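Notes for the one structure printed next.
Only a single protein chain was left out; the remaining protein chains are all shown in position.
Right, chain A next:
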Amino acid sequence: MTTETMSTAMAAPRRAERSELMKQRVAAARWFLLPMMAALAVVAGWPLLRSIWFSFTDASLTDLYGSEFIGFGNYLRWTVLESGTVRYRGLLVDPAWWNAVWNTLRFAVISVSVEAVLGMIVALVLNAEFKGRGIVRAAILIPWAIPTIVSARMWGWMLNDQFGIINDILLNLGLISSKIAWTASPDTAMTAVLIVDIWKTTPFMALLILAGLQMIPKDIYEAAEIDGVHPIKQFFRITLPLVRPALMVAIIFRLLDALRIFDLIYVLTPNSVATKTMSVLARENLFDFDNFAYGSAMSTLLFLIIALMTILYIWLGRVRFDGGDR
């Protein structure tokens, strides 16, 4: 009884002290964060708000400042015809837009899934001890280090139907009987884009997963080995659960990237309806078609869709960015 009162009595001022310290720290942190927040507001916040604003106007590139507010007209508007039928117009009923949304989602889901699996395999290999591991680790990063424009051009030539090396190799191996028009045919255009993207970003995935793998203490595996646990079981029971936080973060980074994919598709298969993504379509409307407001509406929806996907992913995957599971 006495000890209890004593301990509470002693704890009370200490807690107060600590919260005072915490308050100071939080205040200091706020000051330190301020420049970054200000920079973000200028380079990200302001353009974002302006895009959203433009999406509610009839702005055109030749006359950005003379635009008028038209409400949700770019998203959805309707006219009632004399016969009484209602005709809907605008982004929300634009088949080109929904085709782009579908392309983007398909691209994001397939590329990120394949990259996660391949990245995991590469990471496991690189985590093993073997001679020349350092060189291999560096070498595997090369695709990631090449700028996308350059790698897209490079692959564009490699995938060229008449003088491309891919067709040449496949023909010589006897795997195909006639040259495939990889980027031209709507059946293979998406596959071509996926191949290049997977080639390019698997190293990034592998690197993030490798960092996670190296955090796993070795003694767990030693204990498992003494108990005679099969290596495959070790992977699913030890490695996977422990590397999960790192894997989830890696996937979310890639997913955000994949949802706004632009450069690769713009260079490799520009204008192909089979691969046109939301960003490509938004750019086309913004600059090529002089539909600046309509393109802004697309950018705004793109932003909302990415935000929604991220929230969904975090919620469903219970990802926590401070490490560990919820």
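The definition used in the following text is that a residue touches a chain if its C-beta (ideal position, glycine included) is under 8 Å from a C-beta of that chain, and two chains touch if they have at least 3 such contacts; residues count from 1.
Here is the rule we use: contacts and distances are computed from a predicted model.
**Q** One chain of this complex is missing from the view, so tell me which of "Cation acetate symporter", "ABC transporter substrate-binding protein", "CbbX protein" or "Succinate dehydrogenase hydrophobic membrane anchor subunit" is its UniProt name.
**A** "ABC transporter substrate-binding protein"
**Q** With the missing chain put back, one of A:67, A:127, A:185 or A:234 would touch it. Which one?
**A** A:185
**Q** Considering the entire assembly, which residues of chain A contact the chain that has been omitted?
**A** Listed in rising order, the touching residues are 60-62, 64, 89, 160-163, 179-181, 183-186, 269-273, 283-284, 287-291.
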